[in-house]
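One chain of protein is taken out of this complex; the other chains stay put.
On to subunit A.
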Amino acid sequence: MAIAAESKFHVLAVDDSLIDRKLIEKLLKTSYQVTTVDSGSKALEFLGLHGDDEQSNATNPPSVSPNNHQEVEVNLIITDYCMPGMTGYDLLKKVKESSSLRNIPVVIMSSENVPSRITRCLEEGAEEFFLKPVQLSDLNRLIPYMMKTKVKNQEQEHQESQHEVEDTESQSQALQPSEHQQPQSTSNQQQQQQSLTQPQQQHHHHQQQVSDNKRKVVEEGLSPDRTRPRYNGIATVS
């Protein structure tokens, strides 16, 4: 079960493969609320973007606050790379170019281990790159990203109400930025990990069993301002 919050984290999973959608949904449902779609364009539709226009529909006037157009709260987008029409990369770009959506962390999945592809996605703003088939143990790495969005969304909501109404209470809410660091700390991770300790054991078990299980690629020469460690304990691929 998810941590004791008002609502579970909501993940939008995008994949044109029926099998992989079923799998990722089952994987994610253990801890999160999941929506699956089979294309990038459907993903954008779900997120409230239509075509190249950022206005979700004609009745909404152009607004100053960027979060108004998001119809549903999505805490993370996980998308396949190779899809007909709009690729996962195209979707990533569109999300990052949108002022209302750019804060949503995006994770790319691919069955192919292509270093240049991985770099391109990370440089475009993807948080992680997972090799398929995605496993339960991979999902642990999503936790910090989702917590960050949730906190950020709460912050923005409070800041907006602060702009509308002079409210001294919201000023104390603005102190929440210190909680930003919490997702990185062990206490929150432990809460999540309680429901996920079993898969972690499996991960180690598999590492022992399968020597050629290539999960991730280590890329040298990533942009230096990425201080967050991205690849923990990953084998290089020859």
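In this text, contacts are C-beta pairs under 8 Å (C-beta built on N, C-alpha and C of every residue); 3 or more make two chains touch, one makes a residue touch a chain; residues count from 1.
Convention: contacts and distances are computed from a predicted model.
When the unshown chain is looked up in UniProt, the name that turns up among "F-box/LRR-repeat protein 4 isoform X1", "Palmitoyltransferase", "Histidine-containing phosphotransfer protein" or "DNA polymerase epsilon subunit 3" is "Histidine-containing phosphotransfer protein". Note on the undisplayed chain: of the listed residues A:10, A:94, A:132 or A:148, the one touching it is A:132. In the full complex, subunit A touches the omitted chain through residues 17-20, 22-23, 26-27, 30, 82, 111, 132-133, 135-136, 199, 202, 206, 209-210, 213.
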